[in-house]
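Removed: one protein chain of the complex. Kept in place: all other protein chains.
Every chain is named by a letter (A, B and C) in the order it is written, and numbering of its residues begins at 1.
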Amino acid sequence: MAKPLNIGLIGYGFMGRTHSNAYNRLTNFFDSPYQPVLKVICGLEKDVAQAFANRWGYEEAETDWHKVVERPDIDLVDICVPNNMHAEIAIAAAKAGKAILCEKPLALNSAQAEEMVLAIEAAKVPNMVSFNYRRIPAVTLAKQLIDEGRLGKIFHYRSQFLQDWTISADVPQGGMATWRLDVKAAGSGVTGDLLAHCIDTALWLNGSIADVSAMTETFIKQRKHAETGKVEEVGIDDACAFMCHFANGSLGLFESTRYARGHKALYTLEINGEHASIRWDLHDLHRLEYFDHRDDSLVRGWRSVHVTDGDMPYMKKWWVPGLQIGYEHSFVHQLADFLEAMDQGKPCSPTFREALETQKICDAVLDSARSRQWTSVG
Amino acid sequence: MAKPLNIGLIGYGFMGRTHSNAYNRLTNFFDSPYQPVLKVICGLEKDVAQAFANRWGYEEAETDWHKVVERPDIDLVDICVPNNMHAEIAIAAAKAGKAILCEKPLALNSAQAEEMVLAIEAAKVPNMVSFNYRRIPAVTLAKQLIDEGRLGKIFHYRSQFLQDWTISADVPQGGMATWRLDVKAAGSGVTGDLLAHCIDTALWLNGSIADVSAMTETFIKQRKHAETGKVEEVGIDDACAFMCHFANGSLGLFESTRYARGHKALYTLEINGEHASIRWDLHDLHRLEYFDHRDDSLVRGWRSVHVTDGDMPYMKKWWVPGLQIGYEHSFVHQLADFLEAMDQGKPCSPTFREALETQKICDAVLDSARSRQWTSVG
Amino acid sequence: MAKPLNIGLIGYGFMGRTHSNAYNRLTNFFDSPYQPVLKVICGLEKDVAQAFANRWGYEEAETDWHKVVERPDIDLVDICVPNNMHAEIAIAAAKAGKAILCEKPLALNSAQAEEMVLAIEAAKVPNMVSFNYRRIPAVTLAKQLIDEGRLGKIFHYRSQFLQDWTISADVPQGGMATWRLDVKAAGSGVTGDLLAHCIDTALWLNGSIADVSAMTETFIKQRKHAETGKVEEVGIDDACAFMCHFANGSLGLFESTRYARGHKALYTLEINGEHASIRWDLHDLHRLEYFDHRDDSLVRGWRSVHVTDGDMPYMKKWWVPGLQIGYEHSFVHQLADFLEAMDQGKPCSPTFREALETQKICDAVLDSARSRQWTSVG
Partner (left out) sequence: MAKPLNIGLIGYGFMGRTHSNAYNRLTNFFDSPYQPVLKVICGLEKDVAQAFANRWGYEEAETDWHKVVERPDIDLVDICVPNNMHAEIAIAAAKAGKAILCEKPLALNSAQAEEMVLAIEAAKVPNMVSFNYRRIPAVTLAKQLIDEGRLGKIFHYRSQFLQDWTISADVPQGGMATWRLDVKAAGSGVTGDLLAHCIDTALWLNGSIADVSAMTETFIKQRKHAETGKVEEVGIDDACAFMCHFANGSLGLFESTRYARGHKALYTLEINGEHASIRWDLHDLHRLEYFDHRDDSLVRGWRSVHVTDGDMPYMKKWWVPGLQIGYEHSFVHQLADFLEAMDQGKPCSPTFREALETQKICDAVLDSARSRQWTSVG
């Protein structure tokens, strides 16, 4: 019998929706040890929060996050607000003994992230950072194939996250819809928003990164601020690319931009090993491309694996072979794993500590871009 | 404020799950005039029904469908049982004045379907048949492009539904998991199960069909029955292909099989018009292929449209551009449209009467295969 | 040391060019027992023939094909003229003891084709019909995989040849460029021009065909004749589809049209077997798609085989892995095989007799379309 787990969600934006959907879907599909109970949604505007509560089934709407964190009946605090508020909320929630699910990137920078990790680990609370793409079934399958040793020694890892939604100079910075362009709210541009995903997956699939050489660019130097209405300097990186060395001897190449016309949310990854290679991209997230050099040479080619069969990660919970799931399911998987681990008293990856490693690499990337030097991580 | 709509669902199999999911998700994403209230799930085995009720939030579990239909508090009867039970339940529900959502194919044959339509229309109850693929956004977009006249005069329509799950002679017929192979429960094989989808979409996109010439095959002639344990003749069609003439002068070519190794649920369609052509398939359901001859010849080619933007059918309700939805969302769209129409007192396509037309074509196809003659529809 | 082989080519159109190219390239790439010597090109207009001779290296230009056939120094007569002239020339060449390479389809109908076969076989001359697509390396590889038994029992064979070049009513019939639309010159429309290719490959890969049910359509009923300038009835089939039973128990589905907007020359084929399936299409002719159900289920998917490695059919003769060849290479392969077989005194498939079988199926298809009846072959 599933135990009730009282949820306090802070943030009613895009991520607030994906997390709320996960809480609502979880036990329809997964045999979770916990039944999420949606106690409270918290956001700045009362009526928006109330409408959100009505839509998603939260018992209450709140505007002050401190009250959520302080409520004794809340078991899990879920942080879906802009990056600059993660640290304060997470540290308070840790001190209050709450389990914490936090959106990525963990913090504005690694110094801040380090404080958060210290607080979390002192409080010994269950914690996880929402790098949801790990739990797209095709990506989870990639991890499984690598762990089984199918690829052999790894030579190359490359990854992109390409978008095109800020090409117009009319897109503002700041505010509810475009806080990701405001350096004060976001900390960085594509590095924290998009490359953080690429880096998290890379660390998981290919191990640690030793050093980086990066370049960034801000194509549009000034934008109007959505709240002040004033034209201000743009402080974020519109684009970022970096090369790196992995500890296992392989070479990494990463790139992200919001100026790649034709790509809406094209997160790609490719790993080349001695025996086999893997490719994946988010625009066809239900497929994994796999090449195995050990195949009979006459029929050797890239295989397009339609990741919908019951023996593939998470897929037994959904429909039947051939019927694809979508983006939001990754959040359901993430929640299922987090609650399962919580019930067993185990950590669930990526923890805050693991996310700190990603943050350190983001910092090194931004440092390298500024200094035009190769930069060691950490 | 959404009005409560009391649901009685009959059938806890695969379709019972997809419909239950739709009831649960509807108002998270759509501003429906109705809020579904899950009153009762009905299935043959009490404990299975109870477990289903627990998982999906039904208030009660029932084993006798008559009781569901007779309950005065039920507003909508949803029929998700094998094909041979559709008619009896639907007619009883109509007589009881219930709104009805019925899984496809409508009936075992068009005579039976005709009775159902008469009952439904006499009772003047809201009714819809669950040909859900119409409401995959890419397919709905195809309809919109055709209605806008972008294709011009149509020359060709072709469609396939290819699977490979019954190639092994060890797959039984009959029973909960494999009733689709039992002619008594299913009425036919791929014709009613899969081609019915292809035909429904075709009628919607390309208008009525005048005559057909078909061939069917049963590759494996005898299979063990899952319930009796006895080896029995297989009465269904394993594969079916047919040619046809549409009323608009275009030629149609349809094929379905469960013996196409490598295809799990590959529903494809292609329409060739004077100016433009369209292609779609279920294995990448979030993409629509479009070719427009009026494009500048130097950059003319098939366009792969990633159907995830907010201006595309249904997509504003979900996430952001680039993030794909999956199979089950089509049932949410279907439900949203049905309830919206119900609220406005309008029919929602495909109605029982429209599904009768599909049934007539299925009958003509099976007749033609038997007689080896071209057969007129209806 | 390669022996000289004196060539007389009749027809300086599109096929005349592809054959001339093959003669010129052969010994650059293949160690042929013969060195083609281009003695004479024959065509209706002297100056065109002379220009062709200059371009391709023919010693002489001729306007009367009888003179080519009668020349004692000619070893091989190559027939690249419209279909209605094949029979007369081939029979004369056979009587003159020439080796014969004839463009497809063999004849206007199977009665005519039968006469040709009788003449050829009486004369015991080397003979081959130019169904060049068999010798696209990916198609040849498909044959090899089937012969190795990799697919197991075959259930389905489907094939299309889709074009879009006659959609405009302004395209004339008849004349040098558009004789394929003139029933007197071509005998039929897409059936002889395009489906003949599909049928030839199908017979080769999947064995004989027992019966067919076909439909044809002529979308544009009248067109101006390019030579007379008069608007005349169109006698050819613009589109043709047929279903069939193969002798091995598999089902066939074939379609061809010149009204499929977006497809220039899309010849496709797919074979579904018990264990494996194969797909190929002419628009990416250097790739073979292969699916093998015996693969480990986690990495099972359609493989896109880039047919460019040295162990693949014909490819050792060309470049290095990864570098694709094109359309015209199939004619070089065909010539290489024909001359090799000729040197060894063996038949080279497809012979005139084998092409007669294709012709019989074309006839049955056209008969079935007229009679609206299933029609046995032969």
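One rule holds for everything that comes next: a contact is a pair of C-beta atoms (placed from the backbone, for glycine too) under 8 Å apart; a residue touches a chain by one contact, two chains touch by 3 or more.
The structure presented is a predicted model; accordingly, all values stated were derived computationally and were not measured.
Here one chain is not drawn; of B:292, B:328 or B:354, the residue touching it is B:292.
Considering the full assembly, A:302 is the residue among A:302, A:319, A:338 or A:352 that touches the omitted chain.
The chain that is not drawn here is touched, among residues A:123, A:171, A:226 or A:251, by A:251.
Here one chain is not drawn; of B:53, B:141, B:154 or B:348, the residue touching it is B:141.
Residue positions on subunit B in contact with the hidden chain: 141, 144-145, 150, 287-288, 290, 292, 295, 297-306, 309, 311-312, in rising order.
The set of subunit A residues touching the chain not shown comprises 155-156, 158, 162, 164, 167, 213, 215, 217, 219, 239, 241-243, 245, 249, 251, 253, 255, 257, 259-263, 272-277, 291, 293, 302, 372-374. Residues of subunit C that touch the chain left out of view are 14, 18, 20-21, 24-25, 27-28, 55-56, 163, 165, 263-266, 282-287, 306, 308-309, 318-329.
Following the convention adopted for this analysis, only the chains that are shown with their structure count from here on.
Taking the mean of each chain's C-alpha atoms, the chain whose centre lies closest to the overall C-alpha mean is B. The geometric centre of subunit A is 36 Å away from that of subunit B, both derived from CA atoms. Separating the CA-averaged centres of subunit A and subunit C is a span of 55 Å. Subunit B and subunit C have Cα centroids lying 42 Å from one another. The set of subunit C residues that touch two or more partner chains comprises 302.
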